[in-house]
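A short write-up of the structure that comes next.
All protein chains but one are shown at their positions in the complex.
Going by the order they are written in, the chains are A, B and C; count residues from 1 in each one.
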Amino acid sequence: MSSIFGKNLKLSIFGESHGPAIGVVLDGLPSGILLDSEKISQEMARRRPSKGPHSTKRQESDLVEILSGVHRGRTTGTPLCAMIKNRDAHSVDYGDIERLARPGHADYSGFVRYKGFNDIRGGGHFSGRLTAPLVFAGAVAQHILDEQDITIGSHIDTIQDMKDIGFDKAGVTREQLLALRTMDIPVNDLSCREAYLEIIEEARMATDSVGGIIETAVVGLPPGLGSPIFNNVEANLSAMLFSIPAVKGIEFGEGFGITTLRGSQANDAFYMDSETIKTQTNNNGGINGGITNGMPVVFRVAIKPTSSIALEQDTVDIRTMENAKLKVRGRHDACIVPRAVPVIEAATAFVLCDMLIGQFGLEAFCEGSHEP
Amino acid sequence: MSSIFGKNLKLSIFGESHGPAIGVVLDGLPSGILLDSEKISQEMARRRPSKGPHSTKRQESDLVEILSGVHRGRTTGTPLCAMIKNRDAHSVDYGDIERLARPGHADYSGFVRYKGFNDIRGGGHFSGRLTAPLVFAGAVAQHILDEQDITIGSHIDTIQDMKDIGFDKAGVTREQLLALRTMDIPVNDLSCREAYLEIIEEARMATDSVGGIIETAVVGLPPGLGSPIFNNVEANLSAMLFSIPAVKGIEFGEGFGITTLRGSQANDAFYMDSETIKTQTNNNGGINGGITNGMPVVFRVAIKPTSSIALEQDTVDIRTMENAKLKVRGRHDACIVPRAVPVIEAATAFVLCDMLIGQFGLEAFCEGSHEP
Amino acid sequence: MSSIFGKNLKLSIFGESHGPAIGVVLDGLPSGILLDSEKISQEMARRRPSKGPHSTKRQESDLVEILSGVHRGRTTGTPLCAMIKNRDAHSVDYGDIERLARPGHADYSGFVRYKGFNDIRGGGHFSGRLTAPLVFAGAVAQHILDEQDITIGSHIDTIQDMKDIGFDKAGVTREQLLALRTMDIPVNDLSCREAYLEIIEEARMATDSVGGIIETAVVGLPPGLGSPIFNNVEANLSAMLFSIPAVKGIEFGEGFGITTLRGSQANDAFYMDSETIKTQTNNNGGINGGITNGMPVVFRVAIKPTSSIALEQDTVDIRTMENAKLKVRGRHDACIVPRAVPVIEAATAFVLCDMLIGQFGLEAFCEGSHEP
Partner (left out) sequence: MSSIFGKNLKLSIFGESHGPAIGVVLDGLPSGILLDSEKISQEMARRRPSKGPHSTKRQESDLVEILSGVHRGRTTGTPLCAMIKNRDAHSVDYGDIERLARPGHADYSGFVRYKGFNDIRGGGHFSGRLTAPLVFAGAVAQHILDEQDITIGSHIDTIQDMKDIGFDKAGVTREQLLALRTMDIPVNDLSCREAYLEIIEEARMATDSVGGIIETAVVGLPPGLGSPIFNNVEANLSAMLFSIPAVKGIEFGEGFGITTLRGSQANDAFYMDSETIKTQTNNNGGINGGITNGMPVVFRVAIKPTSSIALEQDTVDIRTMENAKLKVRGRHDACIVPRAVPVIEAATAFVLCDMLIGQFGLEAFCEGSHEP
C-alpha cells in the first residue's frame, strides 16, 4: 500500500502528473555525499522528452529544487527532499479521460482502487512523469556507486522486431557501459540506431506506438552481495523494476533462453583468473542463489508499446458503464524505450545502493569527516 | 538481509537442508481459519519427489509438525510455526562440496556472503528443500483465497524446446485451473506429458538436466488490488517468485512478446460484459498500472535446468583457490519444473493473501466468531 | 535509520529548521477523505508560538502547501505531500552553535552521527520545528478518527512542581476532551492555568526554562485493537511519542505509580455495564496485554525543560575539542509544554489511524464512492 521503497536507503515518491509538484524523499543517505548537480542534470536530461521524432512534444523542464538534506553542496545524512514543479500541464487535453478508460492504462483499475477519488489527469500518480524523481534518486545513488567503482550501463536490445547485438555477458566492460550512457539511442551495433528510429517514426506516422527490450549490465559489484531466499539481488531488482510503468517482463542472464539449455550448458563453470574466481560463461547473469558472484550482473527488461495512442480504440465509460470509442489526445511518445533507459539505470543504482548500505553499513559510505 | 517476506501477512523461513529441521513462522494470519490437513498434505505431496524418472531418489517425508498458532484445528491468529524435521540427510554424499564450488549454485557466492561459516551441506539454507515450508504457507493462504473464490493454477508451458498450448489469457476458467492441479505433469495439450517425460528421461540418461517454463493463472481476483509505483501486483509477485531457486525470468501477460506488438495490438480494449467491465484480449495479464483489472492474472516463470549434474564440470576449490574438476554426486532431479509448479502456486497464494489482507483488513478474513 | 514511521499508513518527515522547507509525505491514506483546511489550520495554530510569555518570539507562519495527494478537496489515496516553507530563519543567531555543543541538545551526538555534515543551524533536522509536519499529519488522521467517533484530548498535568487534577481514567468523556482542545493552557483545574503561567514567566525572567507532564486520553477506541508482543498499542505509541523532541518518559494508566500497588489493587475488575464490558478502575490505561479493552486509553508523557537557555553553560568546542562557555542566543520558549500538547495529540492520532487501517483495512475508511 505504498509508494515507499527500500530497506536501509528508502525513497518515498509523491506527486501527480498535473498537480502542483512531484518529488521524492530520500531517507537513510550517508552524510557528506557530494551532490554533483551537473551529473544530476545530465541524468534528468536523458529521461526528458527529446526533440527527436520518437518523443512527446510536452516540454518538461524538470527543474529540481532541493528542499532539505543538502548543506553546502553535500548530503547532511537527514532526509533529502527534491521537488519538481509541474509547469506545463495542459489539463484540457485530458477531458475525456475522466470518463473513458484508456486501454492499457490504469484508468479503470485505479478508479476501482481509489473509488474514483484519484486525480486522473495525465495519469495522476500513475504517470510516467513520476519516474523523474526516481531518476534524481538514482543519480544520487550513482554517485555512491561511482566511489565504489560500480558502473551501470544499458543498450536498447530490441525495438519491435529489430535486434541489437547483446552484451558479452562475461566480458562487458566499464568503458563500454560509460560510452553507452552518452548515446541518445544506446546500442552496441551502431547501425541499429537508424533502424530503431525508422521503426519508431513509422509507428508515429501511423498514430500508433512500439515497444522494445532494454539490456542492462552492472560491473564492479563485489561478490557476496544479497541474501538467500528473500531480499536477494534478483528479487529486489525485479520488485523495483516492475515499479516502472510499461515494464512487463524481467530476465537475468540468459533468462527465458536458459530453459532451452541443458544443465551442462547452462551452468557457468568457475575458473581462477589470476587471484580472482570468475566464470567462463555468464548465463546466470552474475547471480547464484540470489547473491552476486563477482561477474557482471546482466538483465533484460521488456517495455510495452506506449498505451496512449491517437488511433481509435474500443473502451467503456467508467461512470455510465457503457461501451464507447476513444482516441487519446495529448502529447505522447511513439516509443518510450529510449527514455526508459535512464529510469532503469536509476532504479538499479538505487536498489544496489540500498543493498550495499544494508550489508556494509551506512558508515562505510560516509565520506570522511567534515573539516572545521 | 532477510528470510522474512510480506507486509501484513509475514512468513519467516528457517532451516538448512541437512540441519535438524526446516520450517516457517506465519505472522499476521486471520484467526479462525480452518487448517485442512488433508489439503495441506496434498500440496506438500505435489512438491515432494515423485517416483517418476524426472525426480530425485531422496525420500523426503515432509511431515509437518505445528508448533504454535493452531488450536482446535483453527488458526489462533497468533504466529503459526510449522516445522519439518530433516530425517533422510546423507551428508556423506556432499563431502567435496565444501571445497569445490558447484557451477550454477550458491556455493561460491554464499561462501563469500557468509565468510565460509554457512552450512553448505545439501545447499544449506539455499537448498530447494526450503521451498517445502513455503508450500505449507501457501496451502494455508490458499484456504483463505478459496473462501473468496480466488483460484490459482498452472501448466508446464515448455520443457527445453517442447511447448504446450498456452492459456487463453482472457478466457481461462476456474475449472481448467482446478483440473491442472490434479495432474502430476500439468499440461493443456495432454500429448505434451509424454513428450516432456521423454526429454527429461533423455537428460537423466545423459546425467544431465533440463529446465522449462511454467505459466500460472489466477482467476477470481477483484479489480483494484494493488498500488501504483511500488507494492503493485507485478512487483510483489516477482519479488517473491525470484525467491524460488532456479527462477531466472518472469513476464506478465504477453511479457517479452508484447514488445513485438504495436500499441494498437497490445492494448486490451475494454467492453461491458453485462454488468462487468472486461477486456477483449489480456496481453497485460490482468494488471494495469500494477493494479488488477478483474481479468485473469497470468504470468510465466523461467526455471533453469537443475544445476547439480553428474557430468564432470570445471570449477575451483574455494579453499585453496585452484582450478579443479567436479562431478556432483547425490540424488538430484533431472528436471525440477514439475516440482516447482506447486511452489510457484504457493508463493502466489501467499503474496495475494498478504495484499488482500493489507487492503481489506485482517478482520475481513476472520471466520465469524468462535462459539462458547 | 529513518525519518519514516508507520506500517500501513506511513509518514516521511523531511526538512531542516533553516533550510528551504520542511514537510511530510503521507503514504497509505484512504481515498476520499475530506481535507478540512480550517481544522488543519486550527491544529497548526495550536502548535505555533503564541504571543504569551511562555513562547518563542519567532514568527512561524506555518503555511501548509499541499503538493500532491489532494484533488477537489479530498485525498486521492496516493501520497500526500505537504510542504511548509521556512520564511523567518535568522541563521545569524546561531553562529556559535556550529562549534559549541548546546548542552541537552543533539549538537554533539548529531555531529558524530553525521560526521559534521548535518545542517546544525537551528537544530537542523533535530529542530522542534519538525513537529509542524507531524501536526499536519495528525490533523488528517484526526479526521479519520472523528468519523469513527474516536476523540483525543490532553491536559497539562504538571509544570515543574505544580500539579493539575488528573483525569478520572475510567470516566473521562469526549466532551471533556473536546473542551480541553480549545484551551491555550489545557487544564482540568482552571486555577492551574495562572499558576502555570507564573512558573513559566519566572523561568523566563531568569533566562531559564521549565518542563512538565502532559496527560492524554483517547475515548471511543474499539476493544481488540493491537497485537500481542510487538506492535501493541503501548509499543507503537511510545515509539512515536519518543520521537517528539524533549520527551523523556512515558507511562500508561497508573504507570510508575502502579508499582506501589498490590495486584489486588492494580487489577481493573471487569463488570457488565448493560451490554458492554467495562472495568471499575482503569489503572492499566485501557490496555491489557498491549490490546485495547474498550476503556479510555490514558497515558502521561514527560517533557523536559527547554534545552536552549540564555544562562551561561559549560560546554566544549566540538571542532577544537576544548572546554568553552556558551550562552544560547536566539528566540526560545521558556516552556514548550503547551506547544507540545497538539504534537502529542497529532502523534497519537497518527499511530491509532495506522493501527486501525492495518487491522480493519484501508477500504473500511474510504468514504463511499465518488459520484460521476
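We adopt the following convention: a contact is a pair of C-beta atoms (placed from the backbone, for glycine too) under 8 Å apart; a residue touches a chain by one contact, two chains touch by 3 or more.
Worth saying up front: this structure is predicted, and the values here are computed from it rather than measured.
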item	value
Contact residue for the chain not shown (choose from C:9, C:101 or C:172)	C:101
Selected residue (touches chain absent from view) among C:63, C:112, C:165 or C:190	C:112
Full-complex contact with the absent chain, from C:4, C:84 or C:219	C:4
Contacts of subunit C with the absent chain, listed as residue ranges	1-5, 7, 13, 101, 103-110, 112-113, 125-126, 130, 158, 160-161, 203, 206, 208-213, 222-232, 234-236, 238-240, 242-243, 245, 247-256, 258-264, 266-272, 275, 277, 279-280, 284-285, 287-294, 300, 302-309, 311, 313-316, 318, 321-323, 358-359
On subunit A, residues whose C-beta touches the chain left out of the figure	7-8, 78, 228, 357-364
For subunit B, residues in touch with the removed chain	1-4, 8, 10, 12-16, 19-23, 25, 27-28, 31-32, 65-69, 71, 74-81, 83, 99, 113-119, 124-125, 319-320, 362, 366-372
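Quick note on the criterion: only the chains that are shown with their structure count from here on.
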item	value
Cα superposition of subunit B on its sequence copy subunit C - rotation in ° rounded to nearest 5	180
Centre-most chain [mean C-alpha coordinates]	A
Interface ranked first by C-beta contact pairs	A-B
Centroid comparison with subunit C (C-alpha atoms), farthest chain	B
Between subunit B and subunit C, centroid-to-centroid distance (C-alpha), Å	45
Centroid spacing, where centroids are CA-atom means, of subunit A and subunit C in whole angstrom	38
In subunit C, residues with contacts to at least two other chains	8, 78, 362
